[in-house]
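The complex appears here without one of its protein chains, the remainder shown in place.
Chain IDs A, B and C follow the sequence of writing; residue 1 opens each chain.
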Amino acid sequence: MQPVMSAEEMRRFLQDEFPQVMGPDGGFFVEAVEDGAIVMKLAAAERHLRPGGTVSGPTLFTLADVSAYVAILAHIGPVALAVTTNMSINFLLKPPPGTLVATAKILKLGKRLAVVEVAIAGDGDGTTVCHAVATYSIPPSSPGA
Amino acid sequence: MQPVMSAEEMRRFLQDEFPQVMGPDGGFFVEAVEDGAIVMKLAAAERHLRPGGTVSGPTLFTLADVSAYVAILAHIGPVALAVTTNMSINFLLKPPPGTLVATAKILKLGKRLAVVEVAIAGDGDGTTVCHAVATYSIPPSSPGA
Amino acid sequence: MQPVMSAEEMRRFLQDEFPQVMGPDGGFFVEAVEDGAIVMKLAAAERHLRPGGTVSGPTLFTLADVSAYVAILAHIGPVALAVTTNMSINFLLKPPPGTLVATAKILKLGKRLAVVEVAIAGDGDGTTVCHAVATYSIPPSSPGA
Partner (left out) sequence: MQPVMSAEEMRRFLQDEFPQVMGPDGGFFVEAVEDGAIVMKLAAAERHLRPGGTVSGPTLFTLADVSAYVAILAHIGPVALAVTTNMSINFLLKPPPGTLVATAKILKLGKRLAVVEVAIAGDGDGTTVCHAVATYSIPPSSPGA
């Protein structure tokens, strides 16, 4: 499955479209775009943490959701308006402090539905702390769909 | 299934424990505690919205998660440290602007696991826009577990 | 949400299309068709049981899947070829022996996707032993879609 956008093209697109989240202060960063997958990093800031210093559930959900969305767009192009229809997310372990790394792999990229698996781990640590599978609906008008 | 805390007791507990989210400016409010269920409202503020003015996916996730957590605590007491282990969430319709209402019903309240179903609708509108089923792990030390 | 088929029409359709499962010996029976919902019974036979006499996980999955499918067809008509794309199923309690009752409620019936919630209990017993949420893809050619 060949991507149609590079990591740099994806970064520019996301900064233009979602400046708060994907800009320099947002914490999210597209690390790599690969065949059928992408890697995204989140440098967790104060607002992402809950008491005790670990990343909150909603932040893990957001990281999984953004990563899956980026994986799809990297393979169908920046115009599509994919929307999340379902996410099943498992919270496996308390996330380590510091930067988190999400790897999103496309399980299915159909004309109408895409399914993406996301594994989140600490940076430099292979242990998956959160795992999600997300389904996106791809609108009929998408040129890439 | 009898609750062990009233809505007012639950409000006070949440404001003490999570002042940012559950305080007067947080937007979340425990509307009612019933047998096996609770009702929570979210007065969506600017930070909960995405472009276009609808409540964002992470905000819906948070509302579902908080509602399920409150339903469990209302029935086992305020001391338990239940943690979310899984949530499967379906985004059905674009949420209406304004206040959202979440109804959380306990499907199972076991010694080690609780399963809660949450339906989210617009205030005064019966149409479910988001539906979630969440599993919580209840630690062995919980007095109520 | 108005059904377009009666319980009797649905029974005849299912017996014609799936004679092994929905015929007199199959064990599945459409009890009622209501607004936005259906009720189905399963008279568990020997082949549905696992050691110990309780209904097996695959049988509960099948009951949830068939019930959700019947709920959709009852509201879009017998011609549609809806296919399951996702099911999240929670096994809450060991099912009681004897007949099981599944209540399937439509959460969303869109042009392309339908989402149905299914609660399974013992006959004459309100306790939910299994709960599932299923997503179906409705093909573009469906007249009712």
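In this text, a residue touches a chain if its C-beta (ideal position, glycine included) is under 8 Å from a C-beta of that chain, and two chains touch if they have at least 3 such contacts.
Note that the coordinates shown come from a computational prediction; the quantities given were computed from them, not determined experimentally.
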Hidden partner chain, touching residue among A:102, A:115 or A:138: A:115
Omitted-chain contact residue, chosen from B:15, B:99 or B:137: B:137
For chain A, the residues touching the chain missing from this view: 88, 90, 92-93, 107-108, 115, 117, 128, 131, 133, 135
Hidden partner interface residues of chain C, rising order: 57-59, 61-62, 65, 83-91
Absent chain, residues of chain B that touch it: 85-86, 88, 112-113, 135, 137
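In the analysis below, only the chains that are shown with their structure count from here on.
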Centre-of-Cα separation between chain B and chain A, whole angstrom: 25
Intercentroid distance (Cα basis), chain C paired with chain A, Å: 34
Junction residues of chain B, two or more chains touched: 88, 90
